[in-house]
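Note that this complex is displayed minus one protein chain, with the remaining chains in position.
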Amino acid sequence: MHAEIRVETDDFNIAKEWAAMRARLGGRAGAVVAFAGIVRDHAGTEQVNGLFLEHYPGMTEASIGKILAKASDRWELTDTVVIHRIGELGPRDQIVLVLVAAAHRGDAFAACEFIMDYLKTDAVFWKKEHRPDGDSWIGATGRDRERRNGWEADAR
Amino acid sequence: MHAEIRVETDDFNIAKEWAAMRARLGGRAGAVVAFAGIVRDHAGTEQVNGLFLEHYPGMTEASIGKILAKASDRWELTDTVVIHRIGELGPRDQIVLVLVAAAHRGDAFAACEFIMDYLKTDAVFWKKEHRPDGDSWIGATGRDRERRNGWEADAR
Amino acid sequence: MNSAASTVVTVRFFGSLRETVGRDAVDLDVDDACIAGVRKRLASLLSADELQALSGQGVRVCVNQTIARGNVEVRAGDEVAFLPPVTGG
Partner (left out) sequence: MNSAASTVVTVRFFGSLRETVGRDAVDLDVDDACIAGVRKRLASLLSADELQALSGQGVRVCVNQTIARGNVEVRAGDEVAFLPPVTGG
């Protein structure tokens, strides 16, 4: 399985990534699922002016690699790509791209959602929200941990 | 909610559709999920040389519209696009694109998978597989119907 | 149902049924203005095998792009369609 992990400051180009994945697929994969996370202009009822994303070079990529390996153990996947941006991001900016190809759509959907859920809880990133009343560092939410733990329960 | 349905002979351009959706989103949506179906070069152990897709103009679009309305009743969605190709398709060709944007990723993932599952069983298309030993019309599989019925059971 | 004056409807065939009957569509003047009347009129055009395919498992009949449940009425200008089992995606 092709597994690609990139942590970058620049915006990603979905067209380029999509085309590159298709070129790798050949006739084997029947399903491609893409997830893009976009910076919202609010969190709950509060306005958000932007985000700052920080990572730990090496460890961050390894933490994503573990997530992709887990997904690949669980589902029949042909190709996975995770691109995660770091640095200063504004509302409407793309923050993360997860691309998954598989022979069957059920595997592609489940693996893509699994990867996103684990990125929220297990990937080594730190996120600071810029709000009108100041900055605040945010962590995974209780809902994020529930979603992740749901997968763990499924696996038993 | 923006709901766009297109049935076309020509290939779609994911980059164009993705950019158009992002332009419509503003700062409201935090999650975009895209699904692309790709023609495989086999079905089970049998080689497939290509597909022919036929539709019923008007009724096909209406059948997809009903699926999008169902999805929109069930989840908080910001934007949905379904592009389905018709005519002759070869292995590796893209056949269908489903794009869903939502404030939250759980809604976007569930709705995109729901739409795909219903496209298999409820959308008015007919599909003929070209195989080395001749052509054969294929319908939704038992597995397809199970997946669809799973959503119906969920709703109860 | 009601036996009316001349009623011309367009009958369309899709997918495998289009191939089985060897045509996309045909205009028919039906004596009996209902689905049963359409089938009766088709019997004079099609072979027994072709006719039987139109009643095959999973085949649905639509009138003006709406699924017809039972022997519904048809009117002049209506479009009657025979749909084999569908699948998209």
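Letters A, B and C name the chains as they come in the text, with residue numbers starting at 1 for each one.
What we mean here is this: contacts are C-beta pairs under 8 Å (C-beta built on N, C-alpha and C of every residue); 3 or more make two chains touch, one makes a residue touch a chain.
Fair warning: this is a prediction, and the values are worked out from it, not measured in the lab.
Asker: Can you list the shown chains that the omitted chain is in contact with?
Answerer: A
Asker: State which residues belonging to chain A touch the missing partner chain.
Answerer: Touching the missing chain: residues 37, 54, 56, 58-59, 62-64, 84, 95-96, 116, 119-128, 137-140, 144.
Please note the rule applied: only the chains that are shown with their structure count from here on.
Asker: Let me spell it out: compute each chain's centre from its C-alpha atoms, then which one is farthest from chain C's centre?
Answerer: When every chain centre is compared against chain C, the largest gap points to A.
Asker: Just by CA atoms, which chain is the most central one?
Answerer: That would be B.
Asker: Compute the distance, rounded to whole Å, between the mean C-alpha positions of chain B and chain C.
Answerer: Here the centre of chain C sits 28 Å away from the centre of chain B.
Asker: In whole angstrom, what separates the CA-based centres of chain A and chain B?
Answerer: From the centre of chain A to the centre of chain B is 23 Å.
Asker: Scan chain A for residues touching two or more other chains and write them down.
Answerer: There are none in chain A.
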